[in-house]
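Excluded from the complex is one protein chain; the other protein chains are retained at their positions.
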Amino acid sequence: MGYVAVSGGQEAIEASIRLLDHCRAGGGQELELSAVQQKLGLLIDRVMGEAGLYAPDYAALVLKQCEGCVEEAVFLLRAYRSTLPRNYYTQTADTDDMRIIRRISAAFKDIQGGQILGATYDYTHRLIHFDLKNEDPMELLRRVREELECQEPQPPKACPRVSDTLKKEGLIDTYEPDDSEPFDVTEQMLEFPAPRSARLQTLARADTGFLGGLAYSVLRGFGAIHPTVGELRTGYVELLVDYPFGEGESIWIGEILITEVECFSEADGEKEMKLADGYGVVFGRNENKAIAMSVVDRELDLPGDFPARDEEFVLMHGDSLEMNGFISHLKLPHYVTFQSKLDAVRKTRKKPQASGEAEHGADEESQGGCNEE
Amino acid sequence: MNPITEQPVLKVSHLTVRYGSGCPCCGTSLEKNRCRKCGTVWAANDVSLEVYPGEILGIVGESGSGKSTLMKSLYFDLEPTEGTAYLRDYQDGAKDIWQASAAEKRRIRNCLMGMVYQNPLLGLRMEYSAAANIAEKIIAAGSRDAGAMTERAQDLLSAVEILTSRMAEAPKNFSGGMQQRVQISKALANNPSLLLLDEVTTGLDISVQAKVLDLIRKIKARYGISILLVSHDLAVIRMLADRTVVMLDGKIVESGLTDQVLEDPQHAYTQQLVHSML
Partner (left out) sequence: MKSEYNYGFLDEGSKREIRRSVLKAVAIPGYQVPFGSRELPIGRGWGTGGIQLTLSLIGPEDVLKVIDQGSDESVNAVNIKKFVALCTDVPTTIHTAEATIVQTRHRVPEVPMKNNQILVLQVPTPEPLRVIEPKEEVTKKMHAEKDYAGIWLQLYECLIRYGKVTIGAEYPCMVEGRYVMNPSPIPKFDNPKLNDAECLYLFGAGREKKIYAIPPHTQVIPLAFEDVPFEREDFSGRKCRLCGSEDTYLDEIFDAETGERYYQCSDTAYCKEVRARHESNH
């Protein structure tokens, strides 16, 4: 019987799953979860962001489980998240109070609180460091700690938002402050036009590559703007929940690392020009995604036919889980539908004179074809 | 036959399309169609006209004169600020079509009026066959008889002098003149009593223009349909229109029998138009 994909499926599936362990086994090396979590931090950030679940240890675990495949890892985390009951909602986290580890502005040389370059690959030469092949990890740790200990501690300076000054000046009024209950994209189906809260949530969870490509299209000309990064800040924000037994009291539940971007572009005002700001925020240090998000956020407010301005197009096609699920489903058997298509194609070939030209009476003939059945 | 005693196919009264809130000075301080004081634009300003059975009413004017605004309002492509329009075939001319429900408006567009745009992309589905373009209208009118649709498509395509052997082809493969002819046949699909033609020959070669104009005359004779014909080209108007309305800055400045308007223009603008044609 030449029908392998259907009969005996169960055995084949189980064998296939066992085979994955062979892939994972490698040469027997150790893959410590703490090492994945601490040494592949940007990968962890990306997975947590696209999954919409801030859980560095689980992210490390799922990356180990799926050979480091980003979309598999996102999938695992997201599926796990949907089994968790939602017990509390945090209070709105104010990123003004962020404990900043990096902060730059491409709009102004001097900003209040100062530019803080922090850790960035931006200015590295992308040369492979072959000496890392034989690096002594403990020596590396000792060296970076030593460097840290030599530093003079400085009190943190206040870092007001760059956009605040421009807002006070009346140059930016893109959005009214909005304290209404946000739309929850994890519990409701998106409807269009989508409220901005839904838009921002969807973009924040979107696939990094998808968002990057869209933003790039805007910059290249499929969009109006070459925005300026008004401010990019990375740091820790504290999360608080309401204390259930005390009015006005809060409980500190931890802190998360996020990157937040505001990008400025010109906008039409009533009589004079203004500035508009697009907003992006992501888990961890995924900077390019945060910038891309802010570009797309702004672009979605503009009218026109560019792909990045089409709300439904942008918001419906960027979810890692959805896109990869549907693409991979193409590998499932389609015997029945293909048979049906084949039948339709063959039927059109039985009637040579009906194709292309439909002279008077062609329809009557095709009805004759139906009646034969 | 005295047209005045007959019920008009279309009667438009006091159509006004305004962009802006208007102000008390709008009546006196208009520069072209824009108020100097408040900046309000009067795209159509108190336009009234009637189209009688079997006649071609020409509307002539430069761009910005309001003729396209009138056409778009009639075909529900934009919403008028004020005014009424009655179609003889809609509720016996007793109900303003601009007050119709969305579904009724769709029916009016599909069955009671036909529209031919200057740009065939607006009127045709370029990827679908010529026959399907005609069938689209018939389907929208509620028919579910494919054979009858094909017969009707054959009749109409012959009427616009397109070979029925090409009815399965998509208009994207047709020449500009042919596309306009397919648009005309599509507009006629449900036997409307009124045809709206918006600059249908603009942009076509002179020889092709003549053919399309000739066709419009034949269509009128064959189907007895009333036509509202918009053009910036006085030659087109002279060739086809029984009566003519001259528009300028959103207003009607002159109207009458075409010969009369052309031979004895009263308004300075019309005089200028007629002179420039000679």
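Chains here go by letter, A and B, matching the order in which they are written, and residues are numbered from 1 within each.
Keep this in mind: contacts are C-beta pairs under 8 Å (C-beta built on N, C-alpha and C of every residue); 3 or more make two chains touch, one makes a residue touch a chain.
Remember, predicted model here, so these are calculated numbers, not experimental data.
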Hidden-chain contact residue, picked from the options A:C23, A:L132, A:M273 or A:V345: A:V345
Which residue of B:V41, B:A168, B:V208 or B:V253 touches the chain not shown here: B:A168
Per the touch definition above, residue among B:V41, B:L78, B:A140 or B:A159 touching the missing chain: B:A140
Touch residues of chain A, complete complex, unshown partner: 2-3, 5-10, 12-13, 75-76, 78-79, 81-83, 85, 186-189, 191-193, 312-313, 316, 321-322, 324-329, 332-337, 339-345, 347-348, 351, 354-356, 358, 362-363, 365-367, 369-371, 373
Interface residues of chain B (partner: the chain not displayed): 102-103, 106, 125, 128-129, 131-132, 135-136, 139-140, 144-150, 167-168
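What we mean here is this: only the chains that are shown with their structure count from here on.
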For chain A paired with chain B, centre-to-centre distance based on mean C-alpha positions, whole Å: 50
